[in-house]
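With one protein chain withheld, the remaining protein chains of the complex are depicted in position.
== chain A ==
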Amino acid sequence: MAIIQINQLVKEYRTNKRFTGPFGLIKSLLSTEYVNTRAVDGISFSIDSGESVGYLGPNGAGKSTMIKMLTGILVPTAGDIQVDGKIPYRHRKEIARKIGVVFGQRSQLWWDLPVVDSFELHKHIYNISDSDYNSRVQQYIELLDMGSFVNKPVRQLSLGQRMRAEIALALLHNPEILFLDEPTIGLDVIAKHNIRTFLRQVNQETNVAIMLTTHDLKDIEEICDRIIIVNHGKSVFDGDVHHLKREIGGINKQVTIEFHIDPGEIAFPNALLIRDEGVRKKYEFIHHEGEENSLMRSIMSIPNVDQIKDISIEDMSIEEIIHKAFVNLNQNSKIRV
């Protein structure tokens, strides 16, 4: 059953036109001309209850705008939008009971007070019964390992601890959908991993639908079954994560190898040489399904392996993935816009 349904959704922002040139400032001040920018440009999708969807895109792709329209904060310019059968901005308060929202960059906890005080207030705002409240708080303290800090003021928590508390808060009223806007932003590797594992677990155990925005593909790989990629307000890809990897031929890795002395030309059967600066060489290793460890084996097998000073391995950036998705999907004419 679809819990979110949007069709040809558009959001335009109107800003004053800015002029440049010698009198640009005065012209900008007096002008009544406007520039319309489309943050969301005719996107359609539907999400079933219990699904976990990652909404991926570079900065300025219209991810937050989408979350704001789904939560009823913003009114769309055009198109249809329904959450749990209702139009969010018209039935904002009813929708609020059905959804939980986590903003990665802004806290909904009371900064100076212990975490439990924010939970307690949340209980009163949402009229949660004592028994439900107590059992859920207990459950989330255990699940999110919050025992050591629920009685500490929020201002003393680390970012990772705070994010766990934010997520628990958003789940206290047992919502049907959990929206997360950049939940792992600024977290270290371990904290990121913990949050991802927890979200996956919550999604599977409580059947709450999860929709999260991110520009970190790893978030989606570890939490979500389905991925929607957006760029310039348009949907570039909508499908399951494995499907995406197949379509774009896997997530390639970029490997930079630095040698003590120039070893001359080195070629790998499963990699392309991108840049050769003598002692420093950069390759793109092509991903093949089922051969995840071929990269290390290839590197270890070169004759000058003892001359290696440093190796760095990077995932493809989101821009490269989008570019690849565009090119490959266009070729296969499976692009859904």
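FYI, contacts are C-beta pairs under 8 Å (C-beta built on N, C-alpha and C of every residue); 3 or more make two chains touch, one makes a residue touch a chain; residues count from 1.
Keep in mind that, in the parts below, contacts and distances are computed from a predicted model.
The listed choices are "CubicO group peptidase, beta-lactamase class C family", "Glucose dehydrogenase", "ABC transporter permease" or "Dihydroxyacetone kinase subunit DhaK"; the UniProt protein name belonging to the chain that is not shown reads "ABC transporter permease". Annotation: of A:I81, A:V101 or A:V150, A:V101 touches the absent chain (contact as defined above). Among A:K17, A:R92 or A:H242, only A:R92 touches the chain left out of the display. Listed for chain A, the residues touching the missing chain in the whole complex are 11, 13-14, 39, 65, 68, 71-75, 89, 92-94, 96-97, 99, 101, 103, 106, 108, 110, 112-113, 117, 121, 124-126, 153.
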